[in-house]
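Next up is a structure, given as structure tokens.
Every protein chain but one is kept in place in this view of the complex.
Up next, subunit A:
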Amino acid sequence: MSVDTTAPVTGGQVTEDTVLAEISGMLRVLLDEYGLDDVEITMDTRFHEDLELESIDLVSLSADLKERYGDEVNFAEFIAGFELEEIIAMTVGQLVDHVVVSLREAARG
């Protein structure tokens, strides 16, 4: 799947599908380091249990999110409210929802 990550992000265009596609792209780059580049990623995919990502991978993902979406999406702050077990059990869908809500709120200004 190819995603145009250079396109500007605005509130009007933000849908669950586009954000899931973009985040899947970021995850594929991360997974490629481990030789896992063809895993199916859905809203229910769990970062740790399904993708075998460690907390340090979530740090990288957080940096990718910041690069893509700017300060509107603060992943570190989002998960600062979670217990470690909750971070480990987090799904891709939870992150997608957070990004969609953050971008829509930012667009509403």
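Brief remarks follow.
Just so we're on the same page, contacts are C-beta pairs under 8 Å (C-beta built on N, C-alpha and C of every residue); 3 or more make two chains touch, one makes a residue touch a chain; residues count from 1.
Operating definition for what follows: contacts and distances are computed from a predicted model.
According to UniProt, the chain absent from the figure is "Pimeloyl-ACP methyl ester carboxylesterase", selected among "Peptide/nickel transport system permease protein", "Pimeloyl-ACP methyl ester carboxylesterase", "ABC transporter ATP-binding protein" or "Fe-S-cluster-containing hydrogenase component 2". Across A:L58, A:V73 or A:V92, the single residue that touches the chain missing here is A:L58.
The set of subunit A residues touching the chain not shown comprises 48-49, 52, 54-56, 58-60, 62-64, 74, 76-77, 79-80, 82, 84, 87-88.
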